[in-house]
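Right, subunit A next:
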Amino acid sequence: MDQLVENVGSDPGREQRVLTATGGSPWLLEVEDLHVHFVTTRGVVRAVEGISYTVRPGEIVALVGESGCGKSVSSLAIMRLLAKPAGRVVAGRILFEGRNLLELSDEQMREIRGRDIAMIFQEPMTSLNPVLTIGFQIMEPLLIHLGMDMKTARARAHELLKMVGIPDAERRLDQYPHQFSGGMRQRVMIAIGLACNPKLIIADEPTTALDVTIQAQILKLMQDLSRDLGIAMVVITHNLGIVARYADRVNVMYAAKMTEQATARELFAKPCHPYTAGLLRSVPRLDRARGVKLETIDGMPPNLLDPPEGCRFAPRCLAQVPESLCAQPPLVEVGPGHYSACVRAREMARVGPEGLGLARASAAVAVTKQVDRSEPIMSVRGLKTHFEVATGLKALSGGRGVVRAVDGISFDVYRGETLGLVGESGCGKTTVGRTLLRLDNPTEGQITFHGKDVTRASGEQLKQYRRQIQVIFQDPYSSLNPRMTIGEIIAEPMLVYKLQPDRKSAREKVTELLTQVGLFDYMAQRYPHELSGGQRQRVGIARALAMQPSFIVCDEPVSALDVSIQAQIINLLEDLQQKLGLTYLFIAHDLAVVRHISDRVIVMYLGRAMEIADRDALYETPLHPYTKALLDAVPIPDPLIEAQREYRVLGGEVPSPLNPPQGCVFHTRCPWASEECTKVVPELREIEPGHFAACIKV
Partner candidate 1 sequence: MPTATAPAITYKIPRRRHPVLQFMVQQPLGAAGLAFIVLMAVCALFAPWVAPYDPLDVDYSSMLAAPSADHWLGTDSFGRDVLSRIIFGARTALAVGFLASFTGSTIGAVTGVVSAYFGGKIDLVIQRIMDVLLSFPIIVLAITVVAVLGKNIILGVDVNLVVAIGLPMIPKVARVVRSSALAIRELPYIDAARTAGYSDTRIIFRHMVPNVVAPYLIMITAFVAQAILAEASLSFLGLGVTEPTASWGLMLSGAAADFYQQAPWMIVFPGIAISLAVFAFNLFGDSLRDWLDPKIKL
Partner candidate 2 sequence: TPRSGGLLKFAVGAEPPNYDCHANSSFAFIHPVRPHYNTLLKFDTTKYPAVKGDLAESWTVAKDGLTYTFRLRKGVKFHDGTTFTAEDIKATYERIRKPPQGVLSLREAAYVDISSIETPDPNTVVFKLSKPNASMLSNFASPWDCVYSAARLKKDPRFPERNIMGTGPFTFEEHVAGSHWRGRRFKDYFEKGKPYLEGFLAIFVAGAPMVNALAAGEVLAEFRGHSPADRDRIVKTLGDKAVVQESPWVCSLVVTFNTKKKPFDDARVRRALSVAIDRWGGAQALSKVALVRHVGGVLRPGYEFAANEKELMSYPGFSKDVNGSRAQAKKLLQETGVPNLTFTLTNRNVAMPYTPVGVFLIDQWRQIGVNVKHDQLETKLYLAAQQRDNPTFDAALDFNCDFMDEPNLQLLKYLSHDRSAINYAQQTDRTLDDLFDKQSGELDRKKRYAILRDFERRALDQAYTIPTIWWHRIIVTNRALKGWHITPSHYVGQDLTDVWLE
């Protein structure tokens, strides 16, 4: 998008539009009782069990649910693109404009794909063929389905690229995917999807891999296109905010089954399934004051290889009734167009979630925190971390560039507090953390810890430092050595540093730590792959605690987890902080999560701090235009609020840290930018007490 900011109001005409788009046949797509199984060597995965839903022409239907619940599989089944030969549709019908897609020949199905139904995938970085030009990849469906000649196809491709907001489209047609950023690639994917004017687009987590600002751009684009071109969309997501902002109707899935179906407004206002209710409550929200613990859904989603009898949610359900009653609840209509698969659905519709006792008692306990602000435990001054890299063209010619990953950042961390660090992907958050941990070496600046300069510490001094500062990583799957048992992983530092006198006491300590992070004793014998993501994250925390640190860098510790698990981990971290007096540097890109957990927050952009302030000050009265734009971009999981919200979409992309803009690094995307901004590098100034911002305009 060329225009930097776009004003988008609420959309009161949406309901209207949906109704008028509904033509003669009421349904464009009807999925009826779909069952998909994967036959694998480890057993049969019943990935989708009897889900049904419908889509009207021109309508946006959301499919939500936690990871692995079968969202992708059900949509791939529609496209008949299930992994062969393992995946098979064992029952059900998929009617598209009245035709059962499952009965078509391969050739007929191929004709429908890309022409009538298009699909957009989650991973923009890998979904485009790296060796074919963007132009050709857009033209391909045109050539195949519409029989266009090269010239007209190219003209149309050009038009499509412009439509999805890619500047300089003519030149871009001849470029290759690697020359595009993630957001632009997703636009190209959309252009490919739109190429043949399909009737339905299935978007499988189209924005999950993107930054909030880009996510807002893409979703806005899709919404506009759907509205303007009358294309129906099935949007798959786990982000309830997105659902609230864009979807007309919502289907909630849990463990391969449909749990609830309703219009978006209805669902958010009056959830009629305990799972939906839990989901809605466990997400930290930007629009609500915090101060209490997050509500959680305890336990883990079931394993689809061996699902529980009866209601799949029952084991985690706080409103569960004796087992016999929970057996295989069917979808029941609880209101007009509102279905729920719970035996107590009607009851819940009447009395609401609280009526069933779904709000947890513990959730009400306020967190009181004592932070001693007299002396920082760690203070960072003018920290710069640059990387020399050989890039692109230069990689071949031996030339080198400098990535200014962190480019002069200063802050203090006080004992017992949680300092949040937010910013878009690539802004240098992780690098800050790694530099503090001395995993990367600072180029310039100073780090003092407990008054000691550790910037260039080495040998014994570094060892000493590292025993006090630990880390928790984002990816629970790769942060544990797969060849060691959980017990070995946790005990290793104790044995290496002789923190425990012998193996036996180390083992006892492991048990203690496991209990502390909410795991069981017997898990010490397991290997990481035998645990779920949330459990592994807990092991990661236990490992960090084994060193008895005072400071922990949490690098996006919950970003890879499902909302229900995310809440569990956040609560755990808070508990531990209270109990052990830990200090956290909490890195995340989810503004709501950061808001929930942090005492103070740093907003980073391109290696620099844009704004530093106390949490409440920052979220309530953001000073920096970037902070404002970020907050605007985050959708709030409530359609009513979303409908009334005025928000702006920040245009453009994050510039490359290899070649950051002159002057204020944000000026290329800033709505307030003026001539001066391109020249002056704004200092971080204390605008109000304890509230710093780096902008000459405030």
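One rule holds for everything that comes next: a contact is a pair of C-beta atoms (placed from the backbone, for glycine too) under 8 Å apart; a residue touches a chain by one contact, two chains touch by 3 or more; residues count from 1.
As a selection rule, all candidates are chains of the complex that A comes from, given by their letters.
As the structure is a computational prediction, the values presented were derived from the model and not from experiment.
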Since the rest of 1 or 2 are in the complex but keep clear of subunit A, which one touches it? 1
Touching residues (chain side subunit A, partner candidate 1) in the complex: 32-33, 35, 37, 39, 41-44, 49-52, 90-91, 257-258, 261, 330-331, 333, 339, 434, 437, 439, 462-463, 466-467, 469-471, 473-475, 478-484, 492-493, 496, 540, 543, 547
